[in-house]
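Have a look at the structure below before the remarks.
For this depiction, one protein chain was excluded, whereas all remaining protein chains were kept in their positions.
For clarity, chains are labelled A, B and C in written order, and residue numbers in each chain start from 1.
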Amino acid sequence: MSKEINVTIWNEFRHEKSNETVKKLYPQGMHQAIADGISAEDLNIRLAALDDPEHGLTEDVVNSTDVLLWWGHCSHAEVKDEIVKRVHKRILEGMGLIVLHSGHFSKIFKAVLGTSCSLKWREVGEKERLWNIEPSHPISQGIGDYFELPHTEMYGERFDIPQDGKVIFISWFEGGEVFRSGVAFERGHGKIFYFCPGHETYPIYYDKNVLKVIGNAVRWARPLIYQAHTAPNAQPLEIINTPNPHTISAGIAQDVNGKAK
Amino acid sequence: MSKEINVTIWNEFRHEKSNETVKKLYPQGMHQAIADGISAEDLNIRLAALDDPEHGLTEDVVNSTDVLLWWGHCSHAEVKDEIVKRVHKRILEGMGLIVLHSGHFSKIFKAVLGTSCSLKWREVGEKERLWNIEPSHPISQGIGDYFELPHTEMYGERFDIPQDGKVIFISWFEGGEVFRSGVAFERGHGKIFYFCPGHETYPIYYDKNVLKVIGNAVRWARPLIYQAHTAPNAQPLEIINTPNPHTISAGIAQDVNGKAK
Amino acid sequence: MSKEINVTIWNEFRHEKSNETVKKLYPQGMHQAIADGISAEDLNIRLAALDDPEHGLTEDVVNSTDVLLWWGHCSHAEVKDEIVKRVHKRILEGMGLIVLHSGHFSKIFKAVLGTSCSLKWREVGEKERLWNIEPSHPISQGIGDYFELPHTEMYGERFDIPQDGKVIFISWFEGGEVFRSGVAFERGHGKIFYFCPGHETYPIYYDKNVLKVIGNAVRWARPLIYQAHTAPNAQPLEIINTPNPHTISAGIAQDVNGKAK
Partner (left out) sequence: MSKEINVTIWNEFRHEKSNETVKKLYPQGMHQAIADGISAEDLNIRLAALDDPEHGLTEDVVNSTDVLLWWGHCSHAEVKDEIVKRVHKRILEGMGLIVLHSGHFSKIFKAVLGTSCSLKWREVGEKERLWNIEPSHPISQGIGDYFELPHTEMYGERFDIPQDGKVIFISWFEGGEVFRSGVAFERGHGKIFYFCPGHETYPIYYDKNVLKVIGNAVRWARPLIYQAHTAPNAQPLEIINTPNPHTISAGIAQDVNGKAK
């Protein structure tokens, strides 16, 4: 396995162009801020945005990405279904996925989890405290018992995700809610990490703890192997003594998309 | 909660019309055979098929179905995406789903699980032994340590499903493979059960153990509640002392489909 | 299955005798208050306490209990290991277990989970808000989005439990912590529910939401079957063609306790 991890940071990159507060905070976009923040010798980072051709997620880019980060908010519906399928297939084959903040409603996150990913929210800049539930996990290394963010957007339970996610962080919000704010999943051969902080009008992607978690998650999500999913007609490995009750098979071979061959 | 469970049994219902072996076995369709086999006072069963208008899954039918059974094989691609979305939404709101045999490649099963659901297969009519992994589970009541099917289609690992499924049955096949043949999931407020046996050229849906499991699964999958998923802007429950760092919010309310309101 | 559930409520029953505040709150013991609070036609409730002969958990009592509730605090070490083994065995065979509050450090809870069950704590009577994470679950029926307790003892993460527990409630504490306050497990054929509220100096076991949850949990934890665990020498179900490489077996049969027979 090569030492470098190919990381693609995908960002809607709309707010940064249209909203003064966000533009001042992230002049080159949140994705650039994250890239700067997690920059390291073992990471080979490139950026992609909604308004790039094919949303910056061409076959070449997707097939050469080991871990994909995703930040989206108001334009989830504009992401083309064909691109979502391409990314989804690659995740099941091994690519890691890290979904940030409002990306909970992205097509790709809902596609890999199969749930609505809904939640409660409130945007008044209240305090959030993220408790470290699994200090022995790679994702939470260097964090300690908890860390705080002075101003965030509240995300509150019930978070409609499957309960097989390994909970890494649970958040306490000043306004009274709680939230499973760091959750790790596995789908196919791919690893997925959802991380809640990241509202665009606060300097969250400059926070050293947030960047530490994201950097840890990238190394954790990196695949050991890539393997396509097929549905082969398998030869028996044992002698089958049961006589076949009929000779004309109604079975029609199909490919993995359910289309008759 | 009313005593009756509204069950809709969906079947592709193509093989039964085009293949002599299948037609003889299931003259009125596999769905009718299953309906007859699990018929009981507490079940209010109706049938639906691919070639019905809206595949028999109109808004009325879906909204009044408590548990949906699904058998499909070669025509998964013909099921309209809009109908799949309707069914998926209702499952997340509470409707139960029981997916049978080749339904593993159905759009709805892949949508709720997020994985490819691929597997190995072989159609030579070999013996299958289903081992009961959870004898205290509602789905396996009345089954015993294991049961056998003399002639089946082999489905073999690796079955590309998420590992959060509760394994109810694991199968041994004469040709040398194993398979997690009965697996229970929860997504949103809905319960999902995948059950492997059911190749159309064998009389599997007349087998009393298979029918027992399906009947048990219907009662297990019946929802306690129905609840839609929303993403409300929540009022704080506590006094928030942190001053909001800015007054112009960039947050744009969105609905659960990720569309800006 | 008979309609009545045999419930045994086990209580350390020491504080109620030695501490004035507790004695006034619970003159006949917390176990009596819970029994009164969940009393119903389908529940056949008896009480047991640490200072009873065999801690009130004779073979007869244990073998005729369907669901056991457990409240203990300062005298966990006084519970005899032999009684713990008896109870543990019965849980694995099907008996349900509901562990309350400081029972997290009981020998039986640590035995069924295998972890230390440690946590943070603070006793200043702060507010707790329990968020309902699984509104479709039997245990949370009748609860709503959340409920509050005005005065509780804070229990805070990290709660050293296995992550396979299904999280039913997550609590928010006024002092800044969060806690997985309602968690459901399955071990062997038994079901286990841990429920956090219950510090003896507050009237928590008179709270209608707390009693509702406990009552729901009793019905959920009731076993469908009882089945002992054995390690039988099984006859093959198929003809084995592989010749046995040796005739003298070194294998010595043993019983389920690992003792050579």
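The working rule: contacts are C-beta pairs under 8 Å (C-beta built on N, C-alpha and C of every residue); 3 or more make two chains touch, one makes a residue touch a chain.
The shown structure was predicted, so the numbers you read here are calculated from the model rather than taken from an experiment.
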item: Option from C:G56, C:G156 or C:G215 whose C-beta touches the chain left out; value: C:G156
item: Touch criterion as defined above, residue of B:V178, B:L224 or B:L237 at the omitted chain; value: B:V178
item: Sole contact to the chain not displayed, among C:I38, C:L68 or C:V112; value: C:V112
item: Missing-chain contacts mapped onto subunit A; value: 94, 129, 135-138, 141, 189, 223-225, 227, 237
item: On subunit C, residues whose C-beta touches the chain left out of the figure; value: 15, 19-22, 72-77, 88, 92, 105-107, 111-116, 118-127, 150-151, 153-154, 156, 160, 162-164, 174-177, 185-188, 199-202, 229-238, 240-246, 248-252, 254, 256-260
item: Hidden partner chain, residues of subunit B it touches; value: 129, 131-135, 145, 156-158, 163, 166-167, 170-173, 176-178, 180
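Definition applied: only the chains that are shown with their structure count from here on.
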item: Centre-to-centre distance between subunit C and subunit B (centres being mean Cα positions), rounded to whole Å; value: 32
item: Distance from subunit C to subunit A - Cα centre to Cα centre, in angstrom; value: 36
item: Whole-Å separation of chain centres (CA-atom averages), subunit A against subunit B; value: 26
item: Per-residue multi-chain contacts in subunit B, two or more chains; value: 237
